[in-house]
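One protein chain is absent from this view; the other protein chains keep their places.
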Amino acid sequence: MTFLIISQILNGLGLGMLYALVGVGLTLILGVLNIPNFAHGVLYALGAYFAYSIASLTGSFYVAILIAPLLVVLVGFVLESKGVRRLYSAHHDYQLLFLFACALIIQEIIIIIWGTVGFSLLPPPNLSGAIDFGIIIYPKYRLALIAFTIFIISMLFLFFTKTNYGAILRAGIENRDMVKVLGININKVFLFTFGLGSYLAGLAGALATPIFGLTPSMGMDILPICFVIVVIAGLGSIPGAVIAGILIGLSQGAATIWYPEATNVVVYLMMGLTIIFRPQGLFGTR
Amino acid sequence: MKSLLKIEGLSKNFGGLPAVSEVDLSVKLGDIHCVIGPNGAGKSTFFNLISGELKPSAGNVYFKGINITGISPHKLPKLGISRCFQITNVFPKLTIFQNIWSAVFAKSNNGILSFLGKFKDYPELENHTHKIIEDVGLSHKTYAKAEELSHGQQRMLEVAITIAASPELILLDEPTQGLAPEATKEMTKLIKGLSGKYTILLIEHKMHLVMEISDLISVLSFGKIIDEGTPEKIKNSSIVQDAYLGRR
Partner (left out) sequence: MKNYYTYITLLIFLIAGPFLFSHATISEIIVYSIVAVATNIMLGYTGLLSFGQAMFFGTGAYISGLILKAGLPIFIAIPVSTISTFILASIVGYFCVQRTGLYFICLSFAFNQMLYFIAYVWVDVTGGEDGLVAVPRPEFLTNSLSLYIFITLIFLICLFALRRVISSPLGLVFQLIRENPSRASSIGYNVKFFKMVSFVIASTFTGLAGSLYVMIHSMAPIDQIHWLKSGDIIFMTLFGGVGHFLGPILGVIGYIYLSDTFSIIWARWPLLMGLLFALVVLFFRGGIAELIENLFKKYKIFKKGVDDEKSS
């Protein structure tokens, strides 16, 4: 029984770290550009599908993990510069709707290119199999996933707290007009932020493939969870998104042991509790 | 003379930073009372505390003897307080008539059901609206959209919306901000014209205007009242000069 509980906790943690990545990405775009990115889910899916194709082409999982998110960033750049930016003078609801329309388009393109049937992707050979810890035997890849995502989030943390550009982004979340007044090119900031958000979504998608496989609906399926993360975290809180993501992952892990049908509902239960008892979110101010 | 608005010990801290400290202020009925002070003195914060956009950390605000501290902003017009903002703040795609009628209706409506009535059921409100439009000289634009007006005309509309609800106290937040000298003169004349019927508390930067129209001036610096008096007294006050020149 201990074996089951520990491995489910670890599963939940791994899932939670992936949620944290997409959640932080969405929070960044929400906080700096003030837009709920309805294309965030398909960017996650693109990360997975690009990784699949690159891995199939090159035979290397690591190359796929490296390149796929960068391709997603390119897509993000196109979305931001060709659409979102153009709608800046119109009401910002239209930017959201544009991204939603793009999500529909990209979703269909994914099916056109890769078909309607799901795929699976094997982890790289040196991360296959499991490690025996005595009390549990746990898959190598999942351990590596947890370690790697912790590393990425630490890098993000350093970026936000120690670099100038990170400070600008944090300032942008707090007070966008102030950033403009400081003479910083707001267009560049927006483009970069959208790119970073897209990168995190794409990376999460790519990393998720050996565990969850690929299905065309994976983009649209993860989007609601992203929004729940943002609501629980508090709009605009990056640490909140990390914690909320992990909490949701762990809750789903717990649900899998005790009440599997509730795996999806538990997410919304947590959201419901948050909006009743702490509507501004765990860390939110607005 | 009675005080219409009485503020006692009003304070606001933003996470340890005192924006407004222990402010006592009385606005007498019928006065034009001006609040001045160097930039960052806390004038806008002070206004926001009175009108309910911000909740004070301490202190009380009394209007006609009633404690209105921390009240929701939308409840002020019914009590008799109207606020006019710094930036032109009208309803762009609605007509002048609609802009003003809304303010009139907000004050005089009687409960939820009246919201579902028909416009022609309220002839008195309609007449009152037309009169106000006439008072500010915008009759020829009654059915034009607010966004079609010139900047100066929008400022007039702004003031019209503010007086539409027949307030007793008007809070004016830098009414001549961004206006050219000619428009500033017009606005000054308008405010002077209002002083008969309304009590006015205003924030202003333009000193000649302040000296010209004020009955009483309160000076705010670093969130505290440092001096108060007639224009003559304030003009010669060394305390005030020090504050503006940064010596305090």
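Just so it is clear, A and B label the chains in written order, and each chain counts residues from 1 on its own.
Assume a residue touches a chain if its C-beta (ideal position, glycine included) is under 8 Å from a C-beta of that chain, and two chains touch if they have at least 3 such contacts.
Note that the structure is a prediction, hence the values are computed from the model and not measured.
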Any idea which of B:I36, B:I71, B:I96 or B:I161 touches the chain not displayed? B:I161
For a quick check of understanding: of B:F91, B:F222 or B:Y244, which residue touches the chain that isn't displayed? B:F91
Chain B, residues in touch with the chain not shown (by the definition above): 51, 72-78, 82-83, 85, 89-94, 98, 101-103, 105-107, 109, 114-119, 161, 164-165
Name, in rising order, the residues on chain A that touch the hidden chain in the full complex. 30, 34, 36, 83, 86-87, 90-91, 93-94, 96-98, 100-105, 107-109, 111-112, 220, 224, 227-228, 230-231, 235, 261-262, 264-265, 268, 271-272, 275, 279-280, 286
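The rule we apply is simple: only the chains that are shown with their structure count from here on.
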Distance from the CA centroid of chain A to that of chain B, rounded to the nearest Å? 47
